[in-house]
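Following: one structure in structure tokens, then a few remarks.
Missing here is one protein chain; the remaining ones are kept as they sit in the complex.
Chain IDs A, B and C follow the sequence of writing; residue 1 opens each chain.
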Amino acid sequence: MQQRSSTVQEPPGDTAAYRPTPPPAWQPRTDPAPLLPETEPLRVLGTDAVADADPALLRRLYAELVRGRRYNAQATALTKQGRLAVYPSTTGQEACEVAAALALEERDWLFPSYRDTLAAVARGLDPVQALTLLRGDWHTGYDPREYRVAPLCTPLATQLPHAVGLAHAARLKGDDVVALAMVGDGGTSEGDFHEALNFAAVWQAPVVFFVQNNGFAISVPLAKQTAAPSLAHKAVGYGMPGRLVDGNDVVAVHQVLTEAVARARRGGGPTLVEAITYRIDAHTNADDATRYRADGEVEAWRAHDPILLLERELTERGLLDEDGRRAAAEAAETMAAELRERMNADPVLDPMALFSHVYAEQTAQLREQAAQLRAELEAEGEA
Amino acid sequence: MQQRSSTVQEPPGDTAAYRPTPPPAWQPRTDPAPLLPETEPLRVLGTDAVADADPALLRRLYAELVRGRRYNAQATALTKQGRLAVYPSTTGQEACEVAAALALEERDWLFPSYRDTLAAVARGLDPVQALTLLRGDWHTGYDPREYRVAPLCTPLATQLPHAVGLAHAARLKGDDVVALAMVGDGGTSEGDFHEALNFAAVWQAPVVFFVQNNGFAISVPLAKQTAAPSLAHKAVGYGMPGRLVDGNDVVAVHQVLTEAVARARRGGGPTLVEAITYRIDAHTNADDATRYRADGEVEAWRAHDPILLLERELTERGLLDEDGRRAAAEAAETMAAELRERMNADPVLDPMALFSHVYAEQTAQLREQAAQLRAELEAEGEA
Amino acid sequence: MTTATTGPAAAKAAGKPKPATMAQALQRAMRDAMAEDPTVHVMGEDVGTLGGVFRVTDGLAKEFGEDRCTDTPLAEAGILGTAVGMAMYGLRPVVEMQFDAFAYPAFEQLISHVARMRNRTRGAMPMPMVIRVPYGGGIGGVEHHSDSSEAYYMATPGLHVVTPATVEDAYGLLRAAIASDDPVVFLEPKRLYWSKSDWSPEAPAAVEPIGKAVVRRHGTSATLITYGPSVPVCLEAAEAATAEGWDLEVVDLRSLVPFDDETVAASVRRTGRAVVVHESNGFAGPGAEIAARVTERCFHHLEAPVLRVAGFDIPYPPPMLERHHLPGVDRVLDAVARLQWEAGS
Partner (left out) sequence: MTTATTGPAAAKAAGKPKPATMAQALQRAMRDAMAEDPTVHVMGEDVGTLGGVFRVTDGLAKEFGEDRCTDTPLAEAGILGTAVGMAMYGLRPVVEMQFDAFAYPAFEQLISHVARMRNRTRGAMPMPMVIRVPYGGGIGGVEHHSDSSEAYYMATPGLHVVTPATVEDAYGLLRAAIASDDPVVFLEPKRLYWSKSDWSPEAPAAVEPIGKAVVRRHGTSATLITYGPSVPVCLEAAEAATAEGWDLEVVDLRSLVPFDDETVAASVRRTGRAVVVHESNGFAGPGAEIAARVTERCFHHLEAPVLRVAGFDIPYPPPMLERHHLPGVDRVLDAVARLQWEAGS
């Protein structure tokens, strides 16, 4: 009896005719083909597709790129003057930063990584506020809800599930809000990247994951980070579309992100976008890139500079002349001068603020500690 | 001057002729096409391909399946008798468990999840040792190095990076060793799954990742776990091949795993294999599956039972007769009787062992605590 | 002239107290909070259809829909990380970690974001969130199912850490935790899930804000300072101690963060002796902080050093040995006996 129960029951019907059926639960959940990214990074500049672009948008993008480049230069200069503790530059990556900001509506949310102050600035954030963290002041210099820009996120990829949760919450509430979350090529290796994309796809959350593949995670080149055909190919494993775009072609990046945002907004779910770009500067001002890469590589990428590409195209198409260039450069210079000026002041921080905002209400324990510090400061003042 | 440096240098040559070049660093790293899994789970039983299979292997697989089913029944019975604290059954999944064990050479390593005691047993581990953890005895009842079976792993997906590290270490040492790591459909959602697959692909480690998609993570069905076309599709995002197989077709599973092991062994790198199967029993004996799934679903899968499929095929091909069936059942019964018998004894655990193996050498602190317990035990003894 | 709506009669009408388990009280707390506040969302592994592996969320998905009580994918960092995003948008997520040890994958989100977001944003982005963690041993659980991980949470500024020991407190503390504008790690003593008490879900006691310890038993000889699963052990020890002539006071901390120095120090100053009792490992465990701060505050009232009775400094042992690891009545009494009775009063 025992023996019998350990084997299986026979199905009804004729033995000889029996053939295994497909596993009942299995059916492909989605057709993978449309989820796969393009085989070559999408490019608009230099193709006929540029003609379809709105000239006003092209000029706006140009102005923002020029301003962004100038912002990067100014922020880097501020590190040398000791006005910033550290600056991770996006020189060479301005097309991605600017396109990310401009692809969003005002009600949408941007989730920047620690490198993406420029995207926040292009979205309208005051550069001084955007740089608060990097200047050594309090960690977030702005009210994230006011600008719908999440705090700059340093632990890599941890901002991605935040974007998913926020987008999901907005959708549950019936709000027409999309979240765009930025991450680097290195950040895609973190578990949080995986978990965020999976949650987003399962929940069909209105999120766009935007990977700036700038070739390096500090010193580690992409080849040591992944063996994938492209990072965009990861999308299919979550059941979302992957897109691959030339990250130095601002029009292409803007187009791909705008499409992904629109898709998310109409309930189509998340998209993973990989932009191929290059970090022209070192990882930060504190890094020495000569230790791990050759100048030749940098030079090759300079020839594919995002501003250069757009400038040429616009010039050729008669959308930009010397006056236009000058106007953009001057606007950028004004921004930079103002930034330099304003960053020259020493912010005044109240040490007693250490004990505020740890909790909604200060605990007795923190009150004790605050009293200790206050006494110390008073003693210092007397001394 | 400032202004000038904020824009980019012009490339040499004729302006009009300039067209953006592809981003210098980008080239597809691998052709994604061969990495994509089959569109239907691979099946051998019921196809002409069975004819290519070694009859001895088929008989061996049959015997192991029957034994495995009996093992599951016996272990479940032991929970009712209070001899096991808990048992996560693989009834219905025996084809996967058995094929995983048999696809490996003796020198290879198996990394089981908490559910995979059967795979360990099929690999040759004493069932009593395999069940040590589940019986409430010490966590690992065997020397992992002796059997090259890693400890049963409970925190989901955390065993996967272990398998990668071990395989990588073996390869560095020049040893011809492959690691096969098992994980459930739910486990694929964990960050560790992602990180392990990525490391494996970057290092080209000789690992096979074997996902048993049994439709559920406790009560959570696959549809709430992923939106991917299949779990095997995740492979392409790491640059490794994905394979999809009917997990109840033991010949197909064995074939796919054997191929993946061979590929890893010859330096071809990791493979992700998804087997579509079904958890016939509840999550564990402590679970009540009627709360989250209909009996009809279970019944449909019973008709696609792994033993049934093989039994029919072998019978039809004249490779199995009533004697063969009986022999397999009797062997299984002998194993079960012996297991029942041996599990009926109360293991004797030395409480003082609590303080051994925390560190290589007992610290003074642990010696103090051991002395305390010893005194208590002595007092108890006196009382 | 008003009709009396309070008092025994009304309580009876509102639902006569009958035996309820801690699990039921927890369920009820979530249910009531969800009914009152549409921003409360429950999420975690198996919390929906199944109602949680301990059935603590039983019925919530059915009553409030799957969007309010959601079975998530199996990824703890993802659960907590998306909960952070939901809180950013104004929701109050109540997250379930299935077991203590399975909360570890979420530690980066917990330490680097949940605990710090309010501080980082200078109050602009609070994290009103409850992280429910079934903890502790004594249930015969295999590896990873019996950890007492409270030391990690206590060492992380920005979190509140609370744990009930009674059915009433389970309800009250969980309501208070959900109402809190700060993240609360809510530790549920697994082995008390099925503990019962006469309790009326229809007329639960008023809910105090978290942060208050309670004297569960008044005594004069020495104070047992404890919480969660060790509270019943200490009460039992206190009863047994009367045979030895000791009249022990038992303080149930309920809240580890914030810590109720006032109640604890007042008790120890009265009794002059104290033992801290918990299941968690002793070394660098919760008792270290408790002993240190009690000593700082009550030094000159102490007749003996504050002693600690805790789990040994070992990984949680297998079920067959756990009774030797867990602090029981005898070990508590042994410690009391070592409080240098000859020295003082």
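Throughout what follows, a contact is a pair of C-beta atoms (placed from the backbone, for glycine too) under 8 Å apart; a residue touches a chain by one contact, two chains touch by 3 or more.
Predicted model only: the values in this text are computed from it and were never measured.
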item	value
Chains still shown that are in contact with the chain withheld from the display	A, B, C
Residue among A:Leu36, A:Leu118, A:Val164 or A:Ala217 touching the omitted chain	A:Ala217
Selected residue (touches chain absent from view) among A:Glu40, A:Asp137 or A:Glu333	A:Asp137
Residue of C:Val162, C:Val185, C:Ala241 or C:Val306 in touch with the missing chain, whole complex considered	C:Val306
Residue of B:Pro32, B:Gly46 or B:Pro155 in touch with the missing chain, whole complex considered	B:Pro155
Of C:Ala155, C:Ala266 or C:Val329, the one touching the omitted chain in the full complex	C:Ala155
Interface with the unshown chain - residue positions in chain A	85-86, 133-134, 136-139, 154-156, 186-187, 189-192, 217-220, 224-226, 287, 291-292, 347, 349, 351, 353-355, 358, 365-366, 369, 373, 376
Residue numbers in chain C that touch the chain omitted from display	77, 101, 104-105, 107-108, 111-112, 115-116, 119-120, 143-144, 151-152, 154-155, 157-158, 257, 259, 281, 283-289, 291-293, 295-296, 299, 302, 304-308, 313-315
Contact set of chain B toward the excluded chain (per top definition)	138-140, 143-145, 150-151, 155, 158, 160-170, 172-173, 179, 191-192, 194-196, 198-199, 202, 353, 356-360, 363-365
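Criterion: only the chains that are shown with their structure count from here on.
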item	value
Per Cα centroids, the chain farthest from chain A	C
Mean-CA-position distance for chain C and chain A (Å)	39
Residues of chain B touching at least two other chains	189-192, 224-226
Chain C: positions in contact with at least two other chains	72-73, 75, 77-78, 105
